[in-house]
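Of the protein chains in this complex, one is absent; all others appear in place.
Chain IDs A, B and C follow the sequence of writing; residue 1 opens each chain.
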Amino acid sequence: MKKLKMGLVGGGKGSFIGKVHHMAALLDNHITLVCGAFSHNPEISKLSGRDYHLPDDRIYENYADMICKEKKLSEDLRMDFLSIVTPNNLHFGPARMALESGFHVVCDKPMTFSLQEALALKQIVRDTGLIFALTHTYTGYPMVKHARHIISTGQLGNIRKVLVEYAQGWLSTPVEKTGNKQAAWRTDPKSAGITCTMGDVGTHAANLAEYITGLTITQVCADLTAFVPGRSLDDDGSVLLRFDNGARGVLTASQICAGEENALKIQVYGEKGGLEWHQMDPNTLILKWPDRPKEMIRTGVGQLSDAAMIHTRVPAGHPEGYLEAFANIYRNFALAVKAYREGKSPNPLYDFPGIEEGIRGMLFLEKVVESSSGMNKWVDMKKI
Amino acid sequence: MKKLKMGLVGGGKGSFIGKVHHMAALLDNHITLVCGAFSHNPEISKLSGRDYHLPDDRIYENYADMICKEKKLSEDLRMDFLSIVTPNNLHFGPARMALESGFHVVCDKPMTFSLQEALALKQIVRDTGLIFALTHTYTGYPMVKHARHIISTGQLGNIRKVLVEYAQGWLSTPVEKTGNKQAAWRTDPKSAGITCTMGDVGTHAANLAEYITGLTITQVCADLTAFVPGRSLDDDGSVLLRFDNGARGVLTASQICAGEENALKIQVYGEKGGLEWHQMDPNTLILKWPDRPKEMIRTGVGQLSDAAMIHTRVPAGHPEGYLEAFANIYRNFALAVKAYREGKSPNPLYDFPGIEEGIRGMLFLEKVVESSSGMNKWVDMKKI
Amino acid sequence: MKKLKMGLVGGGKGSFIGKVHHMAALLDNHITLVCGAFSHNPEISKLSGRDYHLPDDRIYENYADMICKEKKLSEDLRMDFLSIVTPNNLHFGPARMALESGFHVVCDKPMTFSLQEALALKQIVRDTGLIFALTHTYTGYPMVKHARHIISTGQLGNIRKVLVEYAQGWLSTPVEKTGNKQAAWRTDPKSAGITCTMGDVGTHAANLAEYITGLTITQVCADLTAFVPGRSLDDDGSVLLRFDNGARGVLTASQICAGEENALKIQVYGEKGGLEWHQMDPNTLILKWPDRPKEMIRTGVGQLSDAAMIHTRVPAGHPEGYLEAFANIYRNFALAVKAYREGKSPNPLYDFPGIEEGIRGMLFLEKVVESSSGMNKWVDMKKI
Partner (left out) sequence: MKKLKMGLVGGGKGSFIGKVHHMAALLDNHITLVCGAFSHNPEISKLSGRDYHLPDDRIYENYADMICKEKKLSEDLRMDFLSIVTPNNLHFGPARMALESGFHVVCDKPMTFSLQEALALKQIVRDTGLIFALTHTYTGYPMVKHARHIISTGQLGNIRKVLVEYAQGWLSTPVEKTGNKQAAWRTDPKSAGITCTMGDVGTHAANLAEYITGLTITQVCADLTAFVPGRSLDDDGSVLLRFDNGARGVLTASQICAGEENALKIQVYGEKGGLEWHQMDPNTLILKWPDRPKEMIRTGVGQLSDAAMIHTRVPAGHPEGYLEAFANIYRNFALAVKAYREGKSPNPLYDFPGIEEGIRGMLFLEKVVESSSGMNKWVDMKKI
């Protein structure tokens, strides 16, 4: 298989997530960056592109220009897919145009600015039949894959309780007023949409809960707050959850937990046992049993599920982290594109989040905001 | 000071908590057990009393008999206080009779069967002026005392978020049907009252949150569940919390978290930093700061608050645990009785939970049950 | 069974270990303190005795006086056994006199001032047939008992490697010169003997290694150092170990590991798996296996060995600590005294360290000092 050729929208100088996408794409030697529109400022776009070792004629001023021009290049030159790493309000435009121009798409989360955009995007993905990946990074970890396997094979029995917590502290003070661009767009309804923290990290938590358990959230009861004066969007929130099988849960997401780094963790309890996973200690999956010792399953140790093993690169005890989890999504996306080209079905073991997870995320945000601002105890979150 | 003489109601053979009260009372050499009514079965009461090295004439058939007869003994013989370690429905009776007979009281939690009983008991405590202690054990840990000190001295700034979780797994299956007496009375509304899990462990969690933060819960939004078929009372529940200063929180309490032992933990975040404490690792208090290393405060290391230091017995690195925390409550209770006798005010550093904490607990239970069964989002929990 | 009556030598005001012995003795309600000679200063002895609630006529000026006078009391009054909590040079005298006067003995470690004294004491114990306990506290923990069970039942296979580390930091600076009495006698050859740190903590480590593995150290190669200027005895040392089955090991003991509290830990590896235990997290025993998850065995969880279960007081998740481990030694000693009186053999499950462990400890010290000061690589440590 030849390397896939990647184009990038966003990710210019000062961006964090652009470089992450690029490193993740490079790691497994399946993908190479060939072009990009890195900033709405042409000068910054140019300088950023050179940092990525791109020739000037593949550095564009904006995504529309890029898509138009790349489309005209010969197949062996032009990009094969577009990665979108811009703020939320700038996902839908490039995603739509790329898909409609025949390019596959990798998009950061939350998928779109609104649920309405998400539903429109779903239609486009369906119509074009192209591959669409959403970078809910955390489901790329081998121990998350294994957790899902443990539950789907019934080892915990019927699931009763899910606790998921995503705590960060970097928005504890109004950093958006002192030049932090990451904070600025996330706290601005014009670029972020109807939520800040729930969109930025809460959707990861909700996605993780549904992914690991295989369950669907059916009702939410939320309390969102903006603690830092001057903010119009939430910087903290907690949500009571009800799942389709009767399980109950709590999701808490916050960016004002002063002193927390990126503390995403999940606990799930079934009739027979429980499990626990912490993103900051990602190579350990804790299994808890009523009458026997707690087990620490470790990446690479013993005979794990296929799902865990094919997402692991190095032997046990050589820690794999965030970039490797991210790279798993890119690797699987690349395999799906390969299968697409060969007219084959993708191997379900090499899974990655896509349009359906994006819809779930946007629906979650809409319902959580509705719940938080209303006086009804429960708001339904039906599948759409 | 002469040793205080203790009487015990409950705690017969097969009881767990009776022995715990006794060991906790003995540890510091301030208290000696002199009498007891250990079981409603006279034979078991007698055998139990002998296990405690009591002479037969101080082993009673029931609490009423004990209180009557002890009262008639000379002061140097008769018990000084009564410890009540019976099921919830048998707290109020002996507490009232003991207080009205001039005996101080130590009572297990939740304080009473109902809020109504709690309010009546408060009146009796007030009228008699005697010492009343409620064994919310977990506030007896030195690191909990220190956590309270950290917050009350403003080191975390204004508190914004409180997450408290109390997870056990021992009620994951219907053990109440297979001879587990501890489970039987807790799951039976006749002995437990309006809740099982919220009363048994949820009140500890609520007490801990209010104790450490110094805040008052003002509103609750609860979702209680009975997962195990055949139960009429909750074995699991989660509650969104609002506090008097505007802080938000989540309390989750469960006894169906299969594989969990006695996992009480709390995280508190303020404007300046956060703290975390786990009951199962009680000698460590984690402080988290936005821009500097996390600190692990340890029992006995360095210059801690007076509140932490006076509740510590052995040097750093020699772990103190549950019995020592429990003993701190008994030791402080003993000091309060001593102060009472000497007509002095008790030293507030040597604090312990009492009638007010009991009222808060019973109010919490009433409001949580009301919330869970209603459709209003928030139920007020005003101070009474 | 009536309570055993305890006498105490040492443990006056300012002592740490005296109170620990007392609390440990009280905890299980088998023992009561009846007399003591708490200090060579009569006034301090008197005041200390009153703190222990003793009447003045049972507070003595010195151990010889106490033993003489107690011996003359009637059996229902006089002490049953003597606990010795003085510096090393003051162990042999009271132990000998007590035993020769018919009193059982509990003695702190290291057992004596010299190996010669140890051997003499062994003869006296043998001749009198009385019960002698040595407070190597750490073998009193339930998870240590269970570790020994795991190995003795062959679950790890033949043992190959033992790593034991005991790190403290409190002697990092010359605190013996600034009024720290604990440091003063330990760093003084007149009271401590031929070593400081190896005697104070190294013997615990060696005892733990032999206890858990059931192996015997046969050769040592040691490097002892006095880091703090002015010290004539070691404050740090490391020892290569060889065991009777061919296993190898390392023991490191230090009191200049600045920042360490009381960090005793052990790792043992056999052909089939390994185990790890940390004194500062005593209720967890980690089992490691080549091809399956690491297991965290926890005090009170599931069906553990009898040895673990009978040394546990409270349910899982209610941490037991140092005092409880210490109390296990006193409880088992009390049961051995009871069996002695009844002419029965003590139950080997209720074991405790005694004269043999004391001999091993003193031999270890002598050989380690010999090795450290010589140029031969290996020094034999044959059983005597």
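As a convention for this text, a residue touches a chain if its C-beta (ideal position, glycine included) is under 8 Å from a C-beta of that chain, and two chains touch if they have at least 3 such contacts.
As the structure is a prediction and not an experimental result, all values here were calculated from the model.
J.: Which candidate, C:His30, C:Lys288, C:His311 or C:Arg331, sits in contact with the chain we can't see?
T.: C:Lys288
J.: Decide which residue listed in A:Glu100, A:Asp127, A:Glu261 or A:Asp291 touches the omitted chain of the complex.
T.: Touching the chain that is not displayed is residue A:Glu261.
J.: Out of A:Val20, A:Leu134 or A:Ala205, which is the one that touches the chain we can't see?
T.: A:Val20
J.: In the whole complex, not just what's shown, which of C:Trp185, C:Tyr269, C:Tyr322 or C:Phe352 touches the removed chain?
T.: Answer from the full complex: C:Tyr269 touches the omitted chain.
J.: Would you write out the residues of chain B that touch the absent chain, in ascending order?
T.: Per the touch rule, chain B residues meeting the hidden chain are 287, 289-298, 301-303.
J.: If the hidden chain were put back, which residues of chain A would touch it?
T.: Within chain A, the residues that touch the unshown chain are 2-3, 16, 19-20, 22-23, 26-29, 52-53, 168, 260-263, 279-283, 298, 300-301, 313-324.
J.: Spell out, residue by residue, where the missing chain touches chain C.
T.: Touch set of chain C with respect to the missing chain: 156, 160-161, 163, 165, 167, 169-170, 172-173, 221, 223, 225, 227, 236, 238, 240, 242, 248-250, 252, 254, 256-260, 267, 269-274, 287-290, 294, 374-377.
Rule of thumb we're sticking to: only the chains that are shown with their structure count from here on.
J.: Where the centres are mean C-alpha positions, what is the separation of chain A from chain C, in Å?
T.: Result: the chain centres lie 55 Å from each other.
J.: Suppose each chain is reduced to the average of its Cα coordinates; what separation in Å results between chain A and chain B?
T.: 43
J.: Provide the list of chain B residues touching at least two other chains, using ranges where the numbers run on.
T.: 260
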